[in-house]
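Once you've had a glance at the structure underneath, I'll fire off some questions.
Apart from one protein chain that is not included, each protein chain of the complex appears where it belongs.
Per-chain numbering from 1; labels A and B assigned in written order.
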Amino acid sequence: MARPRWQPSDRLHARAMVTPAIVVLAVVALYPILAAVWLSLQRAILIFRERRFIGADNYNALIHDDRFWAAAGHTLYFTVVAVALELTLGLAFAYILHRAIRARGLLTAMVLVPWAIPTVVAAKTWQWLYDADVGLVARALPLQDVDLLGMPGWAMHAAIVVDVWKSTPFVALLLYAGLSTIPEDLYRAAAIDGARGFTTFTKITLPNLRSTLVVTALLRSLDAFRVFDAVYVLTEGGPANTTETLSIYAYKTLMRSGDFGYGSTLAVATFIALALLAAVMLTAFGRQALR
Amino acid sequence: MVVFCLGPFLSLAFASLRPGGAPFGAPGEYSFDQYTAVFETRPFARVLLRSFVVASLTTVAAVALAASAAFVLAKMELRGRRALLALSLGVSMFPPIAIASPLFLVIRALGWRDTVQGLVVPYTTFALPLALWILTSFFREIPDDLYRAARIDGCSPFGAFRRVVLPVAAPGIATSAILVFIFAWNELLFALTFTSAPEARTVPAAIALFAAEHREPWGEIAAASTVATLPLVAITLLFQRRIVRGLTAGAIKG
Partner (left out) sequence: MAAIEFESVEKVYRGGVRVLSGIDLSIERGELVTIVGPSGCGKSTLLSLIAGFEQPTAGHVKIDGTVVDDQPPQARGLAMVFQSYALYPHLDVYENIAFPLRIGRTAKDEIDRRVRETAERLGLAPLLRRRPAELSGGQRQRVALARALVRKPSICLFDEPLSNLDAALRHEMRAEIKRLHEDLGATFVYVTHDQAEAMTLSDRIIVLNAGSIEQQGPPMDVYERPVTKFVAAFLGSPSIRFVRPGALGISAGSGVIVGLRPEDVAVESEASNGAVEAVVTVVEPVGSETWVTCAVGDETLVGRAPPRFAQKRGDRVSLRFDPARAHHFDEKTGRRL
């Protein structure tokens, strides 16, 4: 059999096949990320065509910016409450799916519906439900003719409800998949050893679900911390900035005020906060849970 | 659980058939008037088409780029594989808002505001980590021997990818395509930032900005939302199994 002529080496093939993805990531993502860091060190206001380097001044301003700290607080509150609720509710749903004998596929598909709905639509749906005139929620509550989203204190929780509704399916699915990996024999063994109901849950289910829970909590927290769509649609940060999260504040500064320098500072600060959050969670719940 | 998941949206869909967006009240009077209104008084048909084009192009581009890179990550030896993984993880963790501002400047400089490519390019980039993650886990499940057999039978690495790995991993490709499509269809932040003309908006941006002079046009919002969501709900019901596998790929060790 004739030997074919020289062929490009495997390494060349491998390089050629990863290069497009790397180039796209580098040009469209890495470059803007670096540019954002660079912009955050500048005074750059679009409409005044002003752009000059001011070093860490923006970060100095940030530290003394009460609105930033308030936004950070809102974001953290939103993240913690929303993710906690999602995990609890998601675990319950996962249990139902896991125990369902018939129509599991149909149930799963139904659970997926909120996940598939665009966040904008989800937010609009709830905004409509909250609406003082036509909203079902507003009517169900004893507070007639009250604008829920216009009341400080209520608005943030209304936004949390939207996130919980939209994201619980994702949590439920991950936890459901996690539950399915626990061998049935473990439950049988536990039953033979006399464990039942709640004991089985705390001694068998939870420990075996630990790594799934950590991964899920981490993924959801990173997402919730960047919340934008839901809050933007519901309240745009109002009333009186009580629902203003870091992403919303950064967006307003960037796109409404056109202050690209300080806006970028806010964005970079959001990223740093996010990285901190991830680090804290990993230390708290243990790396070994991940691998 | 079912009420929680379906209730809110179903009542909205129901309200879209009622005047003024009130779910209950005066009996009778179901009509498609609000749908007609959405399509006739607003450029909603164009917006839908725009969204469809953007999401489809994004899907094709992201899946193509991700598949070829994921193949290398899953089946070949290459120095710097970790760097690619780290890069893609970093990108997926970065808040989109942080990228929006410099990207906005670039897109404006290129004259890409309100264009299809002005959305497809950023969407492709931000869908890439997700697609890469899912496809790598699917490709890993293909036995190494199958790839090796193709090589022995005379395929170059790319040939083995095209003739064997891709067809065998077709379900994985479909899964990642569905997820990327949904991502691109639903994205709001970039759509708001990089478009300004009402005709250039995508569905989420259009619905978010569905303002009226005095009060929310609930009926029309309900109608538009229903139209925007039905295709997704249909996809979800049809491909439920695939989506679940894709969402859990990699996150849960089986």
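Note that contacts are C-beta pairs under 8 Å (C-beta built on N, C-alpha and C of every residue); 3 or more make two chains touch, one makes a residue touch a chain.
All figures in this text were calculated on a predicted structure; none of them were measured in a lab.
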Option from B:12, B:38 or B:164 whose C-beta touches the chain left out: B:164
Listed residues B:2, B:86, B:110 or B:152, member touching the removed chain: B:152
Positions on chain A where the hidden chain makes contact: 1-7, 9-10
Missing-partner contacts on chain B, residue numbers: 143, 145-146, 148-157, 159, 163-164, 167-168, 170
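Everything that follows uses one rule, which is that only the chains that are shown with their structure count from here on.
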Touch list for chain A against partner chain B, complex: 4, 7-8, 10-11, 13-18, 20-22, 24-26, 28-33, 35-36, 39, 92-93, 96, 105, 107-122, 124-129, 131, 133-134, 136, 165, 168-170, 173-174, 177-178, 181, 211-212, 215-216, 219, 222, 226, 228-229, 232-233, 246-247, 250-251, 254-255, 260, 263-264, 267-268, 270-271, 274-275, 278
Complex interface listing, chain B residues touching chain A: 1-2, 4-6, 8-9, 11-12, 15, 20-23, 65-66, 68-69, 71-73, 76-78, 84, 87-88, 90-91, 93-106, 121-122, 124-126, 128-129, 132, 154, 156-158, 161, 182, 185-186, 188-189, 192-193, 203-205, 207-208, 216, 218, 221-222, 225, 228-229, 232-233, 235-237, 240-241, 243-244, 247-248, 251-254
